[in-house]
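Handing you a structure now.
One protein chain omitted, others in place.
As written, the chains take the letters A, B and C, and residue 1 is the first residue of each chain.
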Amino acid sequence: MDFDLNEEQRLLKESVDRLLLDRYDFEARKRHMSGPEGWSPEIWESFAELGLLALPFSEEDGGFGGGGAEAMLVMESFGRALVVEPYFATVILGGGLMARAASAEQRARVLPGVIEGRTRLAFAHSERQSRYDLADVRATAVRDGEGWKLNGDKTLVLHGDCAQQLIVSARVAGGPRDEGGVGLFLVAADAPGLSRRGYATQDGMRAAEVALRDVRAEALGDPEGAMPIIRQVADEAVAALCAEAVGAMERAHELTIEYLKTRQQFGVHIGAFQALQHRGAEMFVALEQARSMAMLAAMMSRDPDPVERSRAVSGAKVQVDRSGRFIGQSAIQLHGGVGMTMEYAVGHYFKRLSMIEKTFGDIDHHLRLVSEAGGMAL
Amino acid sequence: MDFDLNEEQRLLKESVDRLLLDRYDFEARKRHMSGPEGWSPEIWESFAELGLLALPFSEEDGGFGGGGAEAMLVMESFGRALVVEPYFATVILGGGLMARAASAEQRARVLPGVIEGRTRLAFAHSERQSRYDLADVRATAVRDGEGWKLNGDKTLVLHGDCAQQLIVSARVAGGPRDEGGVGLFLVAADAPGLSRRGYATQDGMRAAEVALRDVRAEALGDPEGAMPIIRQVADEAVAALCAEAVGAMERAHELTIEYLKTRQQFGVHIGAFQALQHRGAEMFVALEQARSMAMLAAMMSRDPDPVERSRAVSGAKVQVDRSGRFIGQSAIQLHGGVGMTMEYAVGHYFKRLSMIEKTFGDIDHHLRLVSEAGGMAL
Amino acid sequence: MELAFTKEELAFRDEVRAFIDANLPARIRDKLRDGRHLAKEEIVEWTRILHKKGWSVPKWPVEYGGCDWTPIQQYIFSEELAAAPAPEPLPFGYSMVGPVIYTFGNEAQKKRFLPRIADLSDWWCQGFSEPGAGSDLASLKTRAVRDGDHYVVNGQKTWTTLAQHADWIFCLVRTDPDAKKQQGISFLLIDMKTPGITVRPIQTIDGGHEINEVFFDDVRVPAENLVGEENRGWDYAKFLLSNERVGIARVGASKARIRRIKELAALERIGEGRVIDDPRFRAKLTEVEIELKALEMTQLRVLASEARNGKGKPNPASSVLKIKGSEIQQAVTELLMDVVGPYALPRAPQEDGWNEPPVGPDWADAVAPSYFNTRKVSIYGGSNEIQKNIIAKAILGL
Partner (left out) sequence: MELAFTKEELAFRDEVRAFIDANLPARIRDKLRDGRHLAKEEIVEWTRILHKKGWSVPKWPVEYGGCDWTPIQQYIFSEELAAAPAPEPLPFGYSMVGPVIYTFGNEAQKKRFLPRIADLSDWWCQGFSEPGAGSDLASLKTRAVRDGDHYVVNGQKTWTTLAQHADWIFCLVRTDPDAKKQQGISFLLIDMKTPGITVRPIQTIDGGHEINEVFFDDVRVPAENLVGEENRGWDYAKFLLSNERVGIARVGASKARIRRIKELAALERIGEGRVIDDPRFRAKLTEVEIELKALEMTQLRVLASEARNGKGKPNPASSVLKIKGSEIQQAVTELLMDVVGPYALPRAPQEDGWNEPPVGPDWADAVAPSYFNTRKVSIYGGSNEIQKNIIAKAILGL
C-alpha cells in the first residue's frame, strides 16, 4: 500500500502545475475563454508539448502509457485552475475509447494527430431519453457496404463543437436498453449528413447537439460488443471528474480560508468568528474524504474486475459530489455577496463543481448503482 | 385563523402546569418511578381530581368533550415534565377507542371507573410481524355464544401491565393485512387464558407482552369494521405524541441554554462560543418548526376527511421526530459528559424523544405515508 | 385555536384569485413559473394593472392608496400572487422607502413621492450597502456635506438591486463623521439623473444582471430631500429593515416552485419510470414539502401574534422565517437540479428574443441559473449566520 508518487509522476505533476501557474491564473483564463473556440489553442499546444495529450496511449501508439494515477494528477491540477480546454473530451473520453476499441490501423491513423494537438475527439453518446443510463442507445447503425450508416440524435456531446473526429455509439441490434448490440463508430465531423449545434455550458465549457442522417462511418472494434468498453471508459471518465472536482474544491477551500483571513467586519477578521472557523473545518473534512475517494477511484478505475471497479468509482462519485456540493455552497456562503459575482473566482469553482455533479451520473444515480451492487463491500 | 387558547383551555393548561410544577420536578419524578408500578398512584389520583382523565369523553359520558387542542395542551405539559403515568395508554388510546367504538351501555359500565381513576385501559394491538402497519392484525376472534373468543399474541402494549381492561384488536375475517375484518374487543386483564409479562421501556415507562388463549371477550362496535376507528385513534395518538415531544424538546432546549449560560470553560461561559450559540439557535428553529406541525396535527386530528387528517398527522410526525432527534442529540452534545449521565435530566428527555420516534410509526414510515398520499398538498 | 379561514377571508381569497387569473399576462406567469427574470416593462405592466384595481400598495395607509386589509388579508393577497405565480410588488418603493416617507417624511415629500411609487412612475433602489461593509452595515463611509441648501455626496454603494432601472435611490449617508458609528448617519433621497452618479453593473454567477455598484462623485442633492432629521437616519433604516417580515419566508413562492417540480418530475423519465417515482427523489421532495408546511404554520403563528400584539417592534421570530425560508428556497432549487439531471449543463443566453430551439426540455435552461442565483438568499438581508446570532442574543439571551 502506497500513496506516494513515483519520480515520473512527480515530474508530470510539477510540469503541469508550472504551466498553469505561469499561464492559467483567473485573468488568463478569462482571456483563454474569450476566443472564438471558447478556449485557447495556444494552451492546447502547450499540452501537446508537455506530452499531456499522449498520456493514456501505449508506447507503441506513441504515448506514455499513463494510468489512473497519471490521469488523476493532471485532472486535479486542471480542476485547481478550472481549465476549459477539451482535454476531458479528447484525451480521457476519446483517447480512452480509441486506445481500447480501435484497431492498430485506426490508431495509427488517428492518434498521431491527437498526440500532436491537431486532432480533437469527442464522444457522441448521450441521447435525449438516456439520462445517465449508459446502455440506453437508440441511434442506429446499419451495414453499408464496407462501412456503416448512422442515424440518430446525440446530445450533450462535450466539446463536440470543436472536435474533428466524433466517436459515436449506435445500436446495431437489441432493444433500447440492451447491454448487447451497441457499437462505436468513428465519424469525421464534416461527414455529409452530420450536423452540429455548439453551445456554451454553465461552467464556461462547450458542448454540442449532433444530428446524424445517413452518415457513413467506420466501426471501432466489435460493432455489437462495445458496452464493456464504454463502461470501462465511463468509469475512467468518472474517476477523472472526481480528481478534477477535488482540485476545484481544494482551490475553492483555499480561496475561502484566504478570504476569512483578510476580510474585515465588525473590526476583526471574519476568520476570528468561531462559526466560520468551524465551517472552514467542516469543508476541510469534506475535502479530505473526497480526496480519499478520488484516489480510490483512480487506483481502481483500471481494475480487471468490472464489478469492483464500478463499485469503487460510483462510490467515489457520490462522495465527491456530496463534498463538492457542500464545499461549493459553503465557499459562496462564507464569501458573502462577493462570492455571487462573476468577477470573483470562487463562484466559478462552485459552478464547475455543480456541473461535474450532473456529468456521467449524479449522486442519486451512483448511489443507486452502489446500492444495487450490494453496498461498498466492507 | 386563530392560535390563541380560549379561557377554558388557558385554565386547563394552568392547572396542569401548576400540578407538575409542585409535584413533578426531576427528583419527584424519580420517586414516582421508584414505586412498584413504576409510576405514582397519587399523581394519577390528582389527574382524576383535575378532570384530566375525563378529557376526551362527551358530557353525556361524564366527560369534558375536549378535542385535539386540549389533548395537545396536556401532553405538551406532560412532555416538559416527562410524566410516566399511563395517561397516553388509558386516556388517549383507551379513552379514544372507548369513546368511538363502545356502545352506550359499555361506556356507562367502563368510563366512570376511568374518569375516577380506578380503571386503567390499554390498547393491545401490535404484533410481532406488524411493525407500524396498523392493518396487520393476525390475532383472531371467533364467535362464542353471545361473546367472542380471542387467540393470538400482542406485543409492546403500552402500560399493558397495569391496565384492568384491555382493548384488543383481532381479525374476524379477511387476509393478514386487509383493511376489513378487524374488530375491537374488551377484555378484563384477569380473564382466564390471558397472560401478561410487564417490563420497563428505555424511557422509564412500562409495557407488556400479552398472550391470548381462548380468552372470552365482548366486541366494541362492529366486529369487522374497526379499522377506521383504529386509524382515527392512531392519528389522535400520533398528534398527542407530537405534542408531548414538543414539550420534551422545549425543556431539553431550555436546560441546554441554561447550561450554556452557567457552565464555565477556558475562563468564560461556554455560551460565549459562537459555534455553541449557533447550535442553540438551530435547535430553536427546529423546535419552532416542530411546534407548528404539532399544532397542525392537533387541529387536524379530528378532521372529518381521513386523507387530509392522516396527511397532516403523518407530516407532523416526520417533522417532530426529525426536530426531536436533532434537539435531543444536540442537547447531549452541548452538555458534554454530564449529559450522558442518569443523574442529570437532559439525557432522559433525549431518551423519551428517541422512543417517541419509534412509537406509532417512525420517520421513514410516515414519510412513506405522506409520499404515497401525494405529498403535503401544498 | 382554529386553522380555517373565515368565510369572509375565503371570499376575499377567491376575489384575489379570480382577479389574478383574469388579468395576469400569460407571458409573465410562464417566465416566473420557470424561474426566469422579468423585464422592467413587465413589472411596470403588472403594477399598473394592480394600481388600476387599487391593489398596488395594499399595506399602506388608505390615505396614500392602501387597502385597509387585515394582516390575514395581506397574507392571502401575497400568497395568491406567489401561487399564480405573479410578480409581488417591487419592494424598494412599496415596502422600503414608502413606509419611511409616510412615517418620517414631511407633507411635501409624501405628496411628491408616494403617488409615483404606487403606480411605479418612479422606480426606486436601495443605497445602503457599501464595499467592505457587508453585514456590518453601520460602518458605511459615503459622505454628505452640507453646502448651502444642498448636500454634496461622495462615496460608493454596492449590491444595489435593479439600480439600472431606477429613477431614484434612497441612501444612508454619513453627515457627522465624528459621531459614533450608528450616529451621524442621515437618510437621503437622490434623483438618479443627478450629475455625478455612475451605475456599474455587477454580473452574478448565474449570468444575470440584478445588482450594481453606484458611484457618487460630488453629487448635489437638494436639502429638501433629507428624510426626517439629520443624523437620525439609522433609526429610519432600522424601521425599514424590521418592516418586512411576513414575506421573508417566501412560502408562497416555494409552494409554487414545488408544484412545478412535481409537474416536471412527472415528465422526465429515468429508464422505465419517471423521476417522480424514484423513491429517493420522492423522499427528499416530501421532506422539503413537510418543512415548508411547517414553515407556513410558523409564519401564520408569527402573523397571528403580530396581529394580536401590534406590529412595529422587530420580532426575532422573523429570523426563524429567514433561516428556514432561505434553506427551503435553496433545497427547492436542488430538487429541480435533480429533476433536470444532465440538462443542467447547457447555458442559453438570458436575453429576451433568443429564438434558437432549446437543448433538452424547454424549461431546462433556467434551472442551473436559478440554483446559482438562489445561493444569495442565505446571504442578503442579514446572512443566516447573522440571523443565528440574533436568535442566540435576542431570544436565547446568550
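Brief remarks on what is shown
Please note the rule applied: contacts are C-beta pairs under 8 Å (C-beta built on N, C-alpha and C of every residue); 3 or more make two chains touch, one makes a residue touch a chain.
As the structure is a prediction and not an experimental result, all values here were calculated from the model.
Within the entire complex, contacts from the absent chain reach the displayed chains A, B, C. For the options A:Leu52, A:Leu134, A:Met300 or A:Ile356, the residue in contact with the chain missing from this view is A:Met300. If you put the hidden chain back, the residue from B:Ser58, B:Ser103 or B:Gln129 that touches it is B:Gln129. The missing chain, though absent from the display, is touched by one residue of A:Arg31, A:Arg118, A:Arg143 or A:Lys261; that residue is A:Lys261. For chain C, the residues touching the absent chain in the complete assembly are 279-280, 283. Annotation for chain B: contacts to the undisplayed chain at residues 126, 128-129, 131-133, 136, 155-156, 177, 197, 199-203, 207, 209, 263-266, 273, 275-276, 329, 332-333, 336-337, 339-343, 347-348, 350-351, 354-355, 357-359, 362, 364, 367-368. Seen across the whole complex, the unshown chain contacts chain A at 1-5, 9, 69, 257, 260-261, 271-272, 274, 277-278, 280-282, 284-285, 288-293, 295-296, 298-300, 315, 318-319, 322, 367, 370-371, 375-376, 378.
Please note the rule applied: only the chains that are shown with their structure count from here on.
With each centre defined as the average position of its C-alpha atoms, the distance from chain A to chain C rounds to 39 Å. Averaged Cα coordinates give chain B a centre that lies 43 Å from the centre of chain C.
In chain B, the residues touching two or more other chains are 274, 277-278.
Each of residues 385, 388 in chain C touches at least two other chains.
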